[in-house]
Structure formats: C-alpha cells, structure tokens
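To keep things clear, I will list the structure first and then write my remarks on it.
Shown here: the complex without one of its protein chains, the others still in place.
Showing chain A:
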Amino acid sequence: MSGRKETVLDLAKFVDKGVQVKLTGGRQVTGTLKGYDQLLNLVLDEAVEFLRDADDPLKTTDQTRRLGLIVCFLLILVILFKHSQEGSSFIRSRTGEYVLKFIVTRGVVGLQMNRLTLDDIGSIEIKRRMFHFCYRFAGELL
C-alpha cells in the first residue's frame, strides 16, 4: 500500500524542536522531538511531565517531574503552538488553550490542529486511522 510511509501529521519539521504532547489518559509531556514513527509514537529528549490533578486526570497541575529520554505512545494530540484561532467549530481542551477542528467535506475528513491544516490525507488506512484518532480524542474531551 502506498500509504505505508504516510503519517497523519508531518512531524519532520518539528524534529529537534520543543513540542508539547498530550497522551491518552491525560498525561502531558514536553520535550525535544528526536524521532517518531507512523503510529505517532514519539521519542522525546529532556522530557518533563506535567503531573495530573488527582481529582480530574484531564487537568494538569504546575507540578512537574523530569523523565529524560523517553518514548511515548498513544498520542492523541500534538500541541505545537498555543492557539491563535477563533471560531465555534473548534474543540478546546478544558484549559481553553488548545484547539482541534474537524472538517468533513464530501466524505473526506480533515483535521486542523492549531495552525496546521491536514486536508491532504492520502490512503484509506490513514483516513481510517484519522477517524479513530478523532473519535478517541473527541471521546476524551466531550
């Protein structure tokens, strides 16, 4: 299949840059992106985790802990910028800082994360994964 090398997000331009990521279950980690694979598993260096609120696992606190060089799995959202968008079709996290927009036109799913528009979605596999991805993320937030 031609979509073998495709990823939902093109993370190549963020290699060696600081990124903030959120994992399923609500863990939030920042670090320097060192590598990734098709499933959006990431390698982060000098990673720091923001500890979660004991009462609400979707909220993070100011408490942090250092993790060092890590691999993180089950990425649900890559937060690369603080949001600078407006519009009611955006989904915000509970802190109101981050946005994710679902675009469905003629059966094609697009996903916009902050300033990144991901309308160039190739294979059915990617679309399927994308649906799953959106579904899981939406389920977590709503």
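By our rule, a residue touches a chain if its C-beta (ideal position, glycine included) is under 8 Å from a C-beta of that chain, and two chains touch if they have at least 3 such contacts; residues count from 1.
Everything below uses one rule, namely that contacts and distances are computed from a predicted model.
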Given the options "U6 snRNA-associated Sm-like protein LSm5", "Guanosine nucleotide diphosphate dissociation inhibitor", "3' exoribonuclease family, domain 1-domain-containing protein" or "Ras-related protein Rab11C", which would UniProt use as the protein name of the unshown chain?
"U6 snRNA-associated Sm-like protein LSm5"
In chain A, positions touching the absent partner
5, 12, 15, 23-25, 27, 29, 34-37, 41-43, 47, 49, 54, 67-74
